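Here the complex is missing one protein chain, while the rest keep their positions.
Per-chain residue numbering starts at 1, and chain names A, B, C, D and E are given in the order in which the chains are listed.
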Amino acid sequence: MFYHIKELQYQAKPERPDPIFARKLQEALGGQFGEMTVMMQYLFQGWNTRGDGKYRDLLLDTGTEEIAHVEMLCTMIARLLDGAPVGDQETAAQNPVIGAILGGMNPQHTIVSGLGAMPVDAMGNRWNADYMIASGNLLADFRYNLASEAQGRLQVARLYEETTDRGVKDMLSFLLARDTMHQNQWAAAIAELEAKEGDIVVPTTFPRELEKQEVSYVLFNFSQGNQSAAGRWAQGPSMDGKGVFQYVECPFPFAGKPKLKPAPPYIHDTPPAAMRQEEDVPPNLA
Amino acid sequence: MFYHIKELQYQAKPERPDPIFARKLQEALGGQFGEMTVMMQYLFQGWNTRGDGKYRDLLLDTGTEEIAHVEMLCTMIARLLDGAPVGDQETAAQNPVIGAILGGMNPQHTIVSGLGAMPVDAMGNRWNADYMIASGNLLADFRYNLASEAQGRLQVARLYEETTDRGVKDMLSFLLARDTMHQNQWAAAIAELEAKEGDIVVPTTFPRELEKQEVSYVLFNFSQGNQSAAGRWAQGPSMDGKGVFQYVECPFPFAGKPKLKPAPPYIHDTPPAAMRQEEDVPPNLA
Amino acid sequence: MFYHIKELQYQAKPERPDPIFARKLQEALGGQFGEMTVMMQYLFQGWNTRGDGKYRDLLLDTGTEEIAHVEMLCTMIARLLDGAPVGDQETAAQNPVIGAILGGMNPQHTIVSGLGAMPVDAMGNRWNADYMIASGNLLADFRYNLASEAQGRLQVARLYEETTDRGVKDMLSFLLARDTMHQNQWAAAIAELEAKEGDIVVPTTFPRELEKQEVSYVLFNFSQGNQSAAGRWAQGPSMDGKGVFQYVECPFPFAGKPKLKPAPPYIHDTPPAAMRQEEDVPPNLA
Amino acid sequence: MFYHIKELQYQAKPERPDPIFARKLQEALGGQFGEMTVMMQYLFQGWNTRGDGKYRDLLLDTGTEEIAHVEMLCTMIARLLDGAPVGDQETAAQNPVIGAILGGMNPQHTIVSGLGAMPVDAMGNRWNADYMIASGNLLADFRYNLASEAQGRLQVARLYEETTDRGVKDMLSFLLARDTMHQNQWAAAIAELEAKEGDIVVPTTFPRELEKQEVSYVLFNFSQGNQSAAGRWAQGPSMDGKGVFQYVECPFPFAGKPKLKPAPPYIHDTPPAAMRQEEDVPPNLA
Amino acid sequence: MFYHIKELQYQAKPERPDPIFARKLQEALGGQFGEMTVMMQYLFQGWNTRGDGKYRDLLLDTGTEEIAHVEMLCTMIARLLDGAPVGDQETAAQNPVIGAILGGMNPQHTIVSGLGAMPVDAMGNRWNADYMIASGNLLADFRYNLASEAQGRLQVARLYEETTDRGVKDMLSFLLARDTMHQNQWAAAIAELEAKEGDIVVPTTFPRELEKQEVSYVLFNFSQGNQSAAGRWAQGPSMDGKGVFQYVECPFPFAGKPKLKPAPPYIHDTPPAAMRQEEDVPPNLA
Partner (left out) sequence: MFYHIKELQYQAKPERPDPIFARKLQEALGGQFGEMTVMMQYLFQGWNTRGDGKYRDLLLDTGTEEIAHVEMLCTMIARLLDGAPVGDQETAAQNPVIGAILGGMNPQHTIVSGLGAMPVDAMGNRWNADYMIASGNLLADFRYNLASEAQGRLQVARLYEETTDRGVKDMLSFLLARDTMHQNQWAAAIAELEAKEGDIVVPTTFPRELEKQEVSYVLFNFSQGNQSAAGRWAQGPSMDGKGVFQYVECPFPFAGKPKLKPAPPYIHDTPPAAMRQEEDVPPNLA
């Protein structure tokens, strides 16, 4: 169960309105790696954790904090939209600055949300749960979390470079720091689980003898050129300590050409007669 | 540029048709972490790599292999659908086995694809590019790749448990092994880049002094109970070696309550009069 | 900012596992009118409210409660999935009960979420923000909230009818009661705002003289038959008290046929010559 | 069955082309609350009505009119796009007005639709049926209709403010008036159904004694601060006349902490051993 | 503008309810090539036609008819759902026939639509405008229409094979016949436009000398094996009568390897140093 206090976790005050940047900042709120994603992802992972120890607690600590980040971003975006201009081509033609703003802002910020934040990314795509995962396997999920925080901090860093507003930069500096913590924390949790489970290959519980082990440590060179042969992944012991990397310069197929049976008549695929007939025609290439 | 040969990378022959399993196996083809995802993800990452050395080559090696995995799965699914039954409630009522099959299969496998594989997951959601990322930052992307392979191998392992068909299990054992390699390979590439860039926090190029460093290594206990305090992430040196983890049991807000300005009249939000008036009413709680 | 406690707002314990019902219950969690929708909707509406009085507070009270409902549903669904069977056509054929379960459950509950709840509806569609709105106009939004709670309670009532499990019914009886409150509360807030704003037509701030008032209270009979003429909406004073309902039995167009200009050549639409030429052909109907 | 006449219900002629406004006006055509939504929503509700009296007729009257509104908007958008400029950065750089237009218009209006209207909103999101509902319960649906018309008229009013074109404003004044009627008409139908069904809580047919009635009229104060206690929803008789509103300042949970059972091994979630082990570690917080 | 009459274009009465088939029949209503698609597609194409001659009229004739087909399908689906069973695992276990029905039907038909048709396909995906096009170029659009009718009739034919209900088959026989007409009609319109425009390659107005004509009639053999050389497309005059088909057995690239420049520092891509460094490492393959 949750409680809310009205105070923000960190201040969210721009120096001045900037509807173009409001649109861009939506990426950090409702984008693929925005705060809505990590909020829902950590909460679902926490609620679905089977066992109620420290991992569940950590997920719910962090998921609950992320709701506060969503709140900060909504507040900041609403303020960046204060008094946003409206207007049509006439307006745009009269004042190039207003024209540029009208071109660069998200028109739904006036038409749909009435100068409020929206659950969308910088191109107006609505947030959706395709962005998140809660698999029941914490090592898999913590890796996804670490990856999400890496992508998320990268995007916030880019947004930091795209504004001159000190108020915005101040809030972003807080989010950047939290993303630093979150990358560190998931890295720690991953290290601990890898140690406990005794393997780095997820799921660690699947018996290795059931996989086709002759290809478990092989790099196939499917893209012409041998640059990739120079990497750590092409030689030496494998990262999981259970094999040795090999490099196969000219990969061959392990199987023959597939041939599918015709479909039954009630499916109304191309009739076999039409398919068979064609092969009677002699090819014009010797 | 690409060339195709008709041979499959590995055989894809089930012992017998099984349209229920065909539907499930779609997850490994067109699901969030299916082969279509990693195929498009590695190819886009490779094509967008700025610099043409071994990382680009590795991405294109692997992306090109994944197209072959998509091909294998399409072939397997088509064969699992051979002669799939059709029928309505009458049919279902007469034979419980047929009834169960009609209930458990994806009806679009007969209606839409004519017994062919579809670019969908096990619930029929069409594949979409929300599942993938190519960010231009390889450390961020390799982490996402490692996470994708972990989720992907987890799903293939679960599918392996859900079938008794030796032909299907044989093909899955190949995919499991390749996912073992891919987890190892991205882990190796990550280790190398972390070493080269001298940090584990993505992006490593953003100056740390610009982030709010006092919260860069702090775990805030937003979910009541101290279990998470017992973790590695709450004490000792941080994973990036640049700080010390701290645990804050009772996190307080850093900022006050936000108050947004009224919108201009042309926005037609709730008029300020209606908002203001309400606050004049004395609260009924002392 | 938010705090979480581990206790659930209300108990979420089924009498027995039931993966078929777990799938159905997803509608109340991640469907169009599920708890994720109202949670995000109320929070966004609250955060975007310009003015910080009782409406903002009410929205955040309710939005925060809804996070707890999402939590309860996740917990219930995970328990309904306890030990869910896996298996293929062979399994289904051997035991009609298992066959029916395999047919009726969501296979992603084993393959993707590992027996955890997912952010999806009963057909596996991922939750997305198309389901919600925060417009900045509270009267418009409270109406949408009332409508969402009506649809939501309707669905929960239907789900109540579709299970025999007393534990599930108990939790649903709690959600039904809360939806009763929420319908009452939004109805109260709507009545208050309508009174304050002095109109029921949203937005109340748009000057009525700027709309084409001759059609502001007219029912046009576009579907043959006069049954709709018998309704309150076709006669008597309008609900906003500003007009009188009229019924037009044979609605005529107010304008002529449109004719669009040809596109410029650089657009490569059908060339005007091809369009013009055709009209020279004498019609074969006198 | 339907018949079409070529005349428009109301004229749709702008004074001059304006591709920026064409893009914005798409919101009223293909957006969440645009004319496509209400058209499909009313038609589906009408066709699904079980009983063929005045409600079905009213829905089909209105749904059929909405097709004509879609037609008017398509015509207006095509005319706003007449001779829309094309060009790249060079062009934009040479003429700031053209630059602003190129920035502000939807480039798909030239590339994809050849100067025609598209089934999209102002940010180019394709229309989809997530926007609509037809539930079989008319009171629930009429509330959703009233809410949709409120959001829709709000958006049209905002669009009216964003143009100086008298032709566009003229057409919008017609749509505004029709939305006035539609809000009045759904309000009338709701009042009638509430009276007939003897309750305002949807569905009115679900026995109240089956819900957890002790929480049916309670406002839980989950967001710190008592402003919401001052509202009508926190005191006095409930709107449905069946209870009395109560305000709970410090809401407590009704249930304990949930604990989920481990998953069976074939699911490959985090192994219980890895979960259990962790709890042996003594917490570092007294 | 449109008028509706209550009569159906053709009868839509099943012999008996069948909720499994109701779910499947949704494909013909709200699927990729269902009636909603062609309805919206033809109407948008008609409204966007620049010029108001016979093509516009034909599109609006057909689009208006398709609304009636949507109406028929909604009616049929509602009747197939009459009295659909509800129930959970207990119910399913007691009666294999009910179990099969519960497994095979769409549970949203009870939970969401209350036994009404939904704007979804057979897997519950909501209809969306990605399925349709109106490009402004009628030859391009008529081809898309012909293709849509071919896919649509194919699906209806498959559905015809999947039911034993004579009432359903009767209605499908009407839709099949109309699809026969529509395939014929678009074929006729295509033939006429190809003749008028003097070419079959869309857009016919783009000057051929601006394309790289040396590859305008070449089949590149990118998939090993020469079977495709035996086709009409690999030899003889081209279908547009402007060239001669050629077959290239071993296609070579026309360009070299691309090398992308590093990104500027403010983008925070992988730093060039990390990229460059790697290439200094001597490859381990001679």
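We take it that a contact is a pair of C-beta atoms (placed from the backbone, for glycine too) under 8 Å apart; a residue touches a chain by one contact, two chains touch by 3 or more.
Worth saying up front: this structure is predicted, and the values here are computed from it rather than measured.
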Among the chains in view, which touch the chain not shown? A, B, C, D, E
Of B:Thr75, B:Thr180 or B:Gln227, which residue touches the hidden chain? B:Thr75
Sole residue of A:Gly104, A:Gly167 or A:Gly243 that reaches the chain not shown, by the stated touch rule: A:Gly104
Sole touch to the unshown chain from B:Gln11, B:Asn106 or B:Ser135: residue B:Ser135
Given E:Thr91, E:Asn106, E:Asn137 or E:Thr163, the residue that touches the chain left out of view is E:Asn137
Note that subunit C touches the absent chain at residues 154, 157-158, 161-162, 226-227, 229-231, 234-235, 247, 249, 266-268, 278-279, 281-285
List the residues of subunit D that touch the chain left out of this view. 1-6, 48-55, 86-93, 96, 99-100, 102-104, 106-108, 110-112, 114, 120, 123-126, 135-139, 192-193, 196-197, 203-206
Residue ranges of subunit E at the interface with the undisplayed chain: 5-12, 32-33, 46, 52-58, 60-65, 68, 75, 78-79, 82-83, 86, 110, 114-115, 128, 130-131, 133, 135, 137, 139-140, 143-144, 146-147, 150-151, 153-154, 157, 160, 169, 173-174, 176-181, 183-185, 187-189, 191-192, 200-203, 206, 208, 210-223, 225-233, 238-240, 243, 245, 251, 253-258, 260-261, 263-264, 266-269
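In this text, only the chains that are shown with their structure count from here on.
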Where subunit C and subunit D overlap in contact partners, by chain label: A, B, E
State, to the nearest whole Å, the distance from the C-alpha centre of subunit B to the C-alpha centre of subunit D. 29
Indicate the whole-number Å distance between the mean C-alpha point of subunit A and the mean C-alpha point of subunit B. 8
Going by residue number, subunit D touches two or more other chains at 5-9, 32, 52, 60-61, 63-65, 68, 75, 78, 114-115, 128, 130, 133, 135, 137, 154, 157-158, 161-162, 222-223, 225-227, 229-231, 251, 253, 257-258, 260-261, 263, 266-269, 278-279, 281
